[in-house]
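With one protein chain held back, the other chains of the complex are shown just where they sit.
Take a look at chain A:
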Amino acid sequence: MSIPSSNHAYSPSMIEVFGMAIDSLRSNRLRTGLTMLGMIIGIGAVITVTSVGRGAQKSVEQQIESLGSNVLTVMAGASSRGGISQGTGSASTLTWEDAKVVAEQVTMADAVSAYLQKVNTQVVYDSKNTTTTIIGTDLNYSKVKNIYPQQGQFFTQDELDAALSVAVLGSKVRDQLFSQENAIGLDIRIQGKRYRVVGVMESKGAGGIQDQDDSVYIPLSTMSAELVGNNALSGIAITGFVLSTQATDQLDAAQFQVSNLLRLRHDIYPPQADDFNIINQVNLISTLGTIISLFTVMVTAIAGISLVVGGIGIANIMLVSVVERTREIGIRKALGATRSAILSQFLVEAVVVSAIGGGIGVVFGIGVSVGASLALSIPLVISADSIVAGLALSVGIGVLAGVIPAQSAAKLDPIVALRSE
């Protein structure tokens, strides 16, 4: 009889080992299921958390984009009466002329739109009513705020000049006042006065200083005459104006020019405080950017923890399974299994379990992500990298968690293993 040298002792091929692993996993369904459950929850959580986190991030980004990243809002400054701040926009420090001069002289300004604002105003149609913000403005408002009518049209220059009682509804106001019928051409009442609806704005979502969808737009001249009690545009105090630039990086320059111009017009010299406030959208974005990056770090940490938990679960069950299967290992060794045959069987079992578990986890994670995006109405973002990372990590953890138990299984003395109960 010839004895093969140690290096050439027969070990089952990879396919054989794979088959044995599958057989063994199938005949121990509970153990296999529990191991996989750890992986499914781990990977599923990683994908879900990453997806929800990125979805929320994208949702915030979209809202900021919809506000326009190239818009300055200039509001009349807070006046102090007896030391009590009256709130931004309540003082009559900005006039229609200020807005007009800014439009003419600030070279960085692409478009300027003056507005008057009255909050908490009741608007009535038929038997329905709602409380909303009335914005009296000019034709540039659409361009500056990048918001356009979805139905009908914005009011015209003629309607503005003639101070006609026409109104454009924000989408939310339309939904609250009108159920099925087309609102265009119907009359609503604002503080007892009739206004004809000429347009309905597209929805932009809440965000920024005010909810653009929860507003009613009327001509600045009409608002000035009816609601504030001033007939002509010239000389009227405005709540503020909005200004847009061609590009985001021109915003700081525009802010500088606007500040200087208004200080000059209002005779303000440092250290005197400005009587106006400028809200810069870019500053808002950078603040939100910081919050979002913190959020992302947190999300990643949570995902990491859930993976570690899944990995510990696998390691645990693998370790227990070696103890439970000591006798099986003894039998296999007595029948001629080499150390490497036992080692590869256990390793392949670990890899197969974690790969299948990881795969189910990916499907599960995608499913939950889709559900979450529908439930939270955030965009569905499932990135390939979280899936690849999840699968790679699950197999990696499977191998790591399998190596130590597999080694101790392979080292078992067949006599000792056979005697175990």
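Just so it is clear, contacts are C-beta pairs under 8 Å (C-beta built on N, C-alpha and C of every residue); 3 or more make two chains touch, one makes a residue touch a chain; residues count from 1.
Here is the rule we go by: contacts and distances are computed from a predicted model.
K.L.:
Report the protein name recorded by UniProt for the chain absent from the figure; options are "ABC transporter ATP-binding protein", "2-oxoglutarate ferredoxin oxidoreductase subunit alpha", "Glutathione S-transferase family protein" or "Cytochrome c oxidase cbb3-type subunit 4".
P.N.:
The chain we cannot see is, by its UniProt record, "ABC transporter ATP-binding protein".
K.L.:
Among A:Glu16, A:Glu104 or A:Asp126, which residue is in contact with the omitted chain in the full complex?
P.N.:
Within the whole complex, the residue contacting the unshown chain is A:Glu16.
K.L.:
By the contact criterion defined above, which parts of chain A meet the unshown chain? Give residue numbers in ascending order.
P.N.:
Chain A touches the chain not shown through residues 1, 3-6, 9-10, 12, 16, 20, 23-24, 27-28, 327-328, 330-341, 414-415, 418.
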